[in-house]
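For reference, the structure discussed in these notes is given below.
A protein chain is absent from this complex, but the other protein chains hold their places.
To keep things simple, chains are lettered A and B as they appear, and every chain counts its residues starting from 1.
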Amino acid sequence: MHEHFRDLSADMTHSFLGRNIVSARDFTREEILFVLDVAERFENRHLALLPGRILATLFYEPSTRTRLSFEAAMQRLGGSCLGFADKGVSSVAKGESLSDTIRVVEAYCDVVVIRHPLEGSARVAAEATPKPVINGGDGANQHPTQTMLDLYTIRKEKDRIDGLKVGFLGDLKYGRAVHSLVETLCHFDVNLTLISPESLRLPEAMLESLRQKDIPYREAVEILPAAADLDVLYTTRIQKERFPDLLDYERVKNVYQLNRKLLEGVGPDLTIMHPLPRVTEISTDLDDYPRAAYFRQAANGVTVRQAILALVLGGIA
Amino acid sequence: MHEHFRDLSADMTHSFLGRNIVSARDFTREEILFVLDVAERFENRHLALLPGRILATLFYEPSTRTRLSFEAAMQRLGGSCLGFADKGVSSVAKGESLSDTIRVVEAYCDVVVIRHPLEGSARVAAEATPKPVINGGDGANQHPTQTMLDLYTIRKEKDRIDGLKVGFLGDLKYGRAVHSLVETLCHFDVNLTLISPESLRLPEAMLESLRQKDIPYREAVEILPAAADLDVLYTTRIQKERFPDLLDYERVKNVYQLNRKLLEGVGPDLTIMHPLPRVTEISTDLDDYPRAAYFRQAANGVTVRQAILALVLGGIA
Partner (left out) sequence: MHEHFRDLSADMTHSFLGRNIVSARDFTREEILFVLDVAERFENRHLALLPGRILATLFYEPSTRTRLSFEAAMQRLGGSCLGFADKGVSSVAKGESLSDTIRVVEAYCDVVVIRHPLEGSARVAAEATPKPVINGGDGANQHPTQTMLDLYTIRKEKDRIDGLKVGFLGDLKYGRAVHSLVETLCHFDVNLTLISPESLRLPEAMLESLRQKDIPYREAVEILPAAADLDVLYTTRIQKERFPDLLDYERVKNVYQLNRKLLEGVGPDLTIMHPLPRVTEISTDLDDYPRAAYFRQAANGVTVRQAILALVLGGIA
């Protein structure tokens, strides 16, 4: 084991070698906490663990955050990157299948990050190659490194995950980040508050799953008083295109905006998170609020992705 | 000479320093075999021969394979890359000539790879700068590193080139890869079989050239029995847009599909190659056929391009 990681479990480290990171569902509580522990070691530390290794970023949909943070993570580890930022420059136009593209690209790199609009595409990619594939978002389905950086942020901001009261605000029906984080929080002893307009409630199947796992939750339509006693409030963008009636959207958009005034009604410890980009759902007057964690959350994306890249490529072993 | 290359010809090595790689026609049999010999030394070996050197990839047309494999090759050699993946982000829109772009970009890099839709454009680029220019495909004309990786694949799969019976299947009229490989195979003692629909036969000028060079060849319309006794079958994509009548395309498309069933009629040593991307012309049921070499062929692209970059930049001297 590398000196900075010597006290960590060698078995656990070994279990990540060459592993695909396709869905947060594929990881146990113990494994997730291990990733967070590894990530912590990268805070404020420059460790060139992957010199000469190559990351391929195959982005069939645009993304600033995910693509650039993976590239930053790889470069900080001493590795390099190649790939494409939109499908226009790929071979898709020539009719090539995703599996074929992966089988070709595997020869150019040591690890692949893929973002693709089709649900299940990352799994298809992972099955096409023996090299590790990391899902950078497959449509409405999964984005596991987002979930891990969200959990990392919660733990870093609050020093724990167990025992927290976590709220979700906004579009709980369609939001991929929300679904995956809610599911993964079920590994922990948390209490959930789900705040959304009636039409954007968390899907019934997910509520049923919470009940089966004995995760206490309550639902609310108004932010206050529901958010008043929370430890964390995870906010999401409400997308205009989800509303058949634009008037409904306009009403909801204004009601679900977090701002200084509204936060006067909550405790001083409420941490505000958001996967970004935000539009109007968090007022910029909150940006210098000490518990506004969303930019730190984005920064944690690099740290967590350094951990994941180092793990799947054997950099800390 | 670098230790891993010490037994190779220093004169030959020197002759590649700063050289343009514009057309496969510019290389003798001896030179081509030398490139293949150098490439072999990169197999399973990490040699950072070009630290601090910069490759500019100027792609006026999209390409996954060629661009990414050149970038992978450069990065494996310890160098880095810059450039553009489509002409939209270049200065073409402002009316700049190709020569001007090259004369500017030469200051940013040590070697240029260019893909451009216009025939002859790579030669124009090479003449504009003293730095080495590598043709990554200039329209229907040349793509010399494709030809070299095709030859490398043939030699690696069959342990020789001389004495082989090589078949070509599909669009022999328009295929740039086919034309260049056929021409280059004329340096060797080969026997050619040309299988295509009547409307997509190898151009008469090329057939005439084969006769002049005493290269034995035969033409066929049906895959069997023509392919039965071949050592290598080089398959190509038949492009719909080549057919004035779509019905003709549909008929041909189905007749020229390689699959397991069809391969029951050939010997067990027939190696299947394809420059990729493939669409329907090779069934995926062939992908785990041991002699299906097309994904290995794509991987060889990195190895051969490592050799070429190292040679033109003096990395092995």
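Here, a residue touches a chain if its C-beta (ideal position, glycine included) is under 8 Å from a C-beta of that chain, and two chains touch if they have at least 3 such contacts.
Here the structure is a predicted model, which means the values were calculated and not measured.
Remark: the omitted chain is touched by one listed residue; of A:Leu17, A:Leu33, A:Ala72 or A:Leu262 this is A:Ala72.
Considering the full assembly, B:Phe84 is the residue among B:Phe5, B:Phe27, B:Phe42 or B:Phe84 that touches the omitted chain. Those residues of subunit B that touch the chain absent from the view are 52, 54, 56, 80, 82-85, 88-91, 93-96, 99-101, 103-105, 107-109. Contacts to the hidden chain, counted on subunit A, fall at residues 46, 48, 59, 62-65, 67-69, 71-72, 75-76, 78, 80-81, 85-86, 237, 276-279, 284, 295, 298-299, 301-302.
By our rule, only the chains that are shown with their structure count from here on.
Separating the centre of subunit A from that of subunit B, both taken as means of CA atoms, is a distance of 41 Å.
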